[in-house]
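So the structure is just underneath, and the comments pick up after that.
One chain of protein is taken out of this complex; the other chains stay put.
And now, chain A:
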Amino acid sequence: MNQRSSNLLDEALGLDQVIEPWPLRGQVVAIEDQVETSGSFVLHHLLKRSLSPNSSNVTIFIAFSQPFSHYDRILRKLGCNLVSQRDNSRFFFFDMLKLQCPGITPEGGLIALYGKIHKTISALPEISWKNVSIIIDDLSLMEVAANGSSDYVLDFLHYCRTLTSEFDCSLITLNHEDIYSSEDRPTFFIQMEYLADILIKAEPLATGLATDVHGQLTVSNKGRNKVSNFHFKVKENVVECFYPGRS
């Protein structure tokens, strides 16, 4: 398996060594991106790593953004078959594209969602509890589904975070930084950054567009007290990461 080129990202996350037990267990990973540079490739990469054949990881994917077919095609090119993982109960896909929480009590829908996640994890054999990843794509659409009640979304995230301590699972979220940077009080966003143990920011290059470099990634790993910054180029079946100046 060619892991050479993604090593910088894996290194920054601690995924370059053994992945059993899952190195991100008990941690909250927040991915932030912008209109110019999408961060969904990081999500796809983490999904692929978590479903690696060398690990017994189980992933719960909460999709507000794209349908299953979209991820299936992308992960297939990355070398991971989501359909068979789903059949083997290693991958659970919750399609939330049409979820719209009713106006009066937006929390109703989110409470039900949390209940579903909790039930799914509890139904797994106890051995698997340490190896569960919950991936949410993406948080800004969860706010839309909740009709703008960011407080309820924040509560939901806090509840999910209790899962990281109760079951030792990892929580990986994607959100769009440029939505909140223009707000007066970006409470929701700041809270999320505070909750995160690992922060991955995808930004465009300061110099603008380029063919060889699609953007830069900054990974802040609070646990290891380490900040890494490198450039990336997204390809069909791999993400190439390299230090500035090399490619």
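Here is the rule we go by: a residue touches a chain if its C-beta (ideal position, glycine included) is under 8 Å from a C-beta of that chain, and two chains touch if they have at least 3 such contacts; residues count from 1.
Here is the rule we use: contacts and distances are computed from a predicted model.
Peer 1: Which of the following names does UniProt give to the chain that is not shown: "Integrator complex subunit 14", "Beta-hexosaminidase subunit beta", "IBH1-like N-terminal domain-containing protein" or "Elongator complex protein 4"?
Peer 2: UniProt lists the chain that is not shown as "Elongator complex protein 4".
Peer 1: Among A:L51, A:I74, A:I136 or A:C160, exactly one should touch the missing chain; which is it?
Peer 2: The missing chain is touched by A:I74.
Peer 1: Using the definition of touch stated at the top, determine which of A:A145, A:I172, A:V219 or A:C241 touches the missing chain.
Peer 2: For the chain that is not drawn, the touching residue is A:A145.
Peer 1: Just one of A:Q17, A:S165 or A:S182 touches the chain that is missing; which is it?
Peer 2: Per the contact definition at the top, the residue touching the missing chain is A:S182.
Peer 1: Looking at A:D16, A:E36 or A:E193, which makes contact with the chain not pictured?
Peer 2: Among A:D16, A:E36 or A:E193, only A:E36 touches the chain that is not shown.
Peer 1: Touching the hidden chain in the full complex, which residues of chain A are there? Just list them.
Peer 2: Against the missing chain, chain A presents residues 35-36, 38, 40-41, 44, 66-67, 69-70, 73-74, 77, 97-98, 100, 140-141, 144-145, 147-148, 176, 178-180, 182-183, 234-236.
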